[in-house]
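The excerpt is restricted to a subset of chains, each kept in its original location.
Just so it is clear, A and B label the chains in written order, and each chain counts residues from 1 on its own.
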Amino acid sequence: MADSYYYDVTTWPIGNPHTDIGEVINSIITDVKARQTDADSNNEGKPGATIYIPSGDYHLTTQVLIDISYLRIVGAGHGFVSSSIRFNTPKEEWNNLHEIWPGGSRILVDLPAINHGPEREGAAFVVSRKGNPRISSVEFANFCIDGLHFIDDGSGNNDPENTYINGKTGIYITDAQDSFRINGMGFIYLEHGIVIHDADALSIHDNFIAECGNCIELRGSGQASKITDNLIGAGYRGYSIFAENFGGLLITANNVFPRGASTVFFRNVSRSSITSNRFHAFYPGVIVLEGNCSENLIASNHIYRACEPWPPMKRYNNGLDDLFGIIRIEGNENSVIGNHISDIVDEINIRPEGTAPIIIRLVSGVGNYIANNHIVANTEGNNHNEETIEESCFSTQVEAVLATAKTHSIPVVAVHIDSGSSRNTVLDSGTESQVYLDVTANAFRPTPSLPGIC
Amino acid sequence: MADSYYYDVTTWPIGNPHTDIGEVINSIITDVKARQTDADSNNEGKPGATIYIPSGDYHLTTQVLIDISYLRIVGAGHGFVSSSIRFNTPKEEWNNLHEIWPGGSRILVDLPAINHGPEREGAAFVVSRKGNPRISSVEFANFCIDGLHFIDDGSGNNDPENTYINGKTGIYITDAQDSFRINGMGFIYLEHGIVIHDADALSIHDNFIAECGNCIELRGSGQASKITDNLIGAGYRGYSIFAENFGGLLITANNVFPRGASTVFFRNVSRSSITSNRFHAFYPGVIVLEGNCSENLIASNHIYRACEPWPPMKRYNNGLDDLFGIIRIEGNENSVIGNHISDIVDEINIRPEGTAPIIIRLVSGVGNYIANNHIVANTEGNNHNEETIEESCFSTQVEAVLATAKTHSIPVVAVHIDSGSSRNTVLDSGTESQVYLDVTANAFRPTPSLPGIC
């Protein structure tokens, strides 16, 4: 190890990783810096190090601070289990559970739990460094960051484990960075999973980020990054994927499941791509492009909006009504091509009552191109009134997603272009009666609605 | 190791991994369970363990039984080599082969080989546990499961190594499970590669699953899973990818090559997605949606159906004729958008003789949306009569896939909507003469077939 910059937290002499892994990792980083002092000697530099976290439970009471490049923190498994299901299981049944807690290489974030506390203070891992070059090629792989519990939100619901609030963050990056990797990680019961400022060439790939208030937040600005092949699902208050002031973000091959307030939320994002994902959500506002969002591509996604079928969570939602849009766009010259969108909602659940839900809503902007989207709108089909908490979350959800038989279609506005928007093009994404736009300002070819050759 | 729950099969004191790795792994699991008895102590639980299999050959005569969460079995390489090419090479040439067998961290499944034996009995790895929570976050990574040989199928062909039958299964999961991972694995010469019941949040990613009777079978029911970025190819009798009663399955970024009887077979699957894959197959029935398959998306795939060019396998096929459909759909409100489909078959190989092959066949269902698919149908172009077994499988296949020059087009039915189906929409996926449907019941806009502006 002396020669190889490989550190096992369980064999490092300083601190006890099981009582405070933060102290151990910080001590290792100090050691790496003490050993790597020369930035340029015979073309050699500061190659960084690998910190290995074997399978096990590791409390963290000291925040980790990373300020060297090429540090790789690697565990032995993301260790996900559904804490949401557990906390919604009567306590008297816990004795029968095979396991209670997540596992793998599991970090228990024992920092103070606070209602909407400062994210940096509540973060298990902080990456922070000014100057040049930007900190590069730090990697987090194959371990679990577990916030353990959510806390009461002051709403009077007395339902603390379902609040998605505890002021805890998994990884918090304060400064511009380059070529970071987050692979194979598990994030659970954190108010914020990953918060990154000013990302460049970031890769968030093949992770399990679920039952967090928010999963991935790319803030500040950024470019040329990818969020690919993840399993993701935020809470009803938060973002599954958020980005702002970003160019060239690629979001593809993700399976994002409920119950995020949004699935993808862009603010002032340009020239980015959302393709070949599967998105399942319980509320309107699945994909939101807010502010100046231009020249983005939303294509080949499967977007399925249903209503919450699981009794413990039915009381929660994101507060948006069905006129908000399943896809909502502000901005110019975006492309929405070849998506399948199913809006599955019983008439009784539509808000405002009696309205026709809006599927794709263009709030403002010119030059947008909306083509070849297949929009399906049906009732739910499963008799959800008879469901009880006795039924497992898994079987409840599977029944809901498979319930396509005893349904009937509901009227929707497939595409709604708000007044004042012009020079947009809508092709084959809804019949003439399903599309609302100013025909004196926009181009429209309806999907043929009647039998025959056209 | 005592502290870290990391086990190397080659240093574990019980059993000999080279003669029976099954005994070794089961003994390690017993040890983990003996050491992890308390499910809830200071918020710590049962974090599981990592079992490491270094590069090497490991016979398995005892089935492994996994009934703890967070177990990670990790090897040092998928070790794939084509056993099919080897077994179709004359035995007298074997002395000149650099290697005979697959490698990496290779498990030789020495369970009895049986013609269609019970899958669970013939499985190298069984995962089985009742109760709550569902067993979670078990991971298989970077090792090889090799069934070694296929056996005679009683057909009288006397061609045992090409039967794809031996009653052996790689991984067999009997009960509902959550957040499992299968990554970087190799599966070869097994009748069934992976059989999983009742999957949730499953990830099958970046594996090499080939020359198996069937590759991936998701049975029972399931939801919210992904099969991504794999190299896959089943035998002529089996499934490359099968799923039933599933919702929210994402199949993307896979390169699936011949010679599976089907490439993707869905039975009663809803709201799932097949996008951005490359599919190559030798028979009709490449993508089959059977039963009540609704609201699925098939988009941006490259689908190439050719005829078997390799002499040893020319005698086999899946028994389906060219009227079956390259894509065959039963169900409602599915989307087939923006796919490229090449059906490359010489007239002499079309069955029934003299018919026009059907490319997209909608057998039953309403509300399906078929748009912007580019369908190409040509003869094969390579002079396959002159091929002999002397030519390598690789060069034979590459020549076939590149042979686009000396071809001519063949008439096909681009889209065929069987009578009785209504309210389907077909746009720009075939010219008027190429599409068969009841124009009094369905909407149809032909691809423009004549020069000019329309």
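FYI, a residue touches a chain if its C-beta (ideal position, glycine included) is under 8 Å from a C-beta of that chain, and two chains touch if they have at least 3 such contacts.
Note that this is a predicted model, so its numbers are computed, not measured.
*Asks:* To what total copy number does the complex in this file extend, with 2 chains depicted?
*Replies:* My count of identical chains over the entire file-defined complex is 3.
In this text, only the chains that are shown with their structure count from here on.
*Asks:* Indicate the whole-number Å distance between the mean C-alpha point of chain A and the mean C-alpha point of chain B.
*Replies:* Result: the chain centres lie 29 Å from each other.
*Asks:* Considering only the defined contacts, which chain A positions touch chain B in the complex?
*Replies:* Checking each residue of chain A against chain B gives 8, 10, 54-57, 59, 76-82, 85-86, 89, 93-94, 96-106, 108, 148, 186, 206, 208, 210, 229, 231, 252-255, 257, 275-278, 280, 299-302, 304, 337-340, 342, 372, 374, 376, 378, 394, 397-398, 400-402, 404-405, 428, 447-454.
*Asks:* Please output the residues of chain B touching chain A within their complex, sorted ascending.
*Replies:* Counting only chain B, the residues touching chain A are 3-6, 39-40, 42-50, 68-70, 72, 129, 131-137, 139, 176, 178-179, 181, 183, 198, 200-201, 203, 205, 221-226, 228-229, 245-250, 252-253, 268, 270-273, 275-276, 292, 294-297, 299-300, 332-333, 335, 337-338, 367, 369, 371-372, 422-423, 425, 427, 432, 438-446.
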